[in-house]
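One protein chain omitted, others in place.
What follows is subunit A.
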Amino acid sequence: MAFFYAMVLVGIAGLISVLRLILGPTVPDRVVGVDTLNTLVVAGMVLLGAAYDRTIYIDIAIVYALLSYIGTLVIAKYLQGGLA
């Protein structure tokens, strides 16, 4: 049960980073918010997989980590002006 409560607190931290995503004055601020949210979602998936005894959640966390990294790199390349 401790894993489930820890996952709820990590979800609250994720909601705070969504707040930065909504407020952020510039575009890189919003990208930082999305990057933090991705890391917190991976932590929450691993904790939820331990709470419910399902290994498949942890497998999906691996795929989510790699794909969100590619998304962050593509947005950063777009911001700095093309594939230079």
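Here is the rule we go by: contacts are C-beta pairs under 8 Å (C-beta built on N, C-alpha and C of every residue); 3 or more make two chains touch, one makes a residue touch a chain; residues count from 1.
The rule is short, and it goes like this: contacts and distances are computed from a predicted model.
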Could you check which of "Phosphomevalonate dehydratase large subunit", "Fe-S oxidoreductase", "ABC transporter permease" or "Membrane bound hydrogenase, MbhC subunit" matches the UniProt name for the chain that's left out?
"Membrane bound hydrogenase, MbhC subunit"
If the hidden chain were put back, which residues of subunit A would touch it?
2-3, 6, 9-10, 12-14, 16-17, 19-20, 26-29, 31-33, 35-36, 39-40, 42-43, 46-47, 49-50, 53, 55, 58-59, 61-62, 65-66, 69, 72-73, 75-77, 79-81
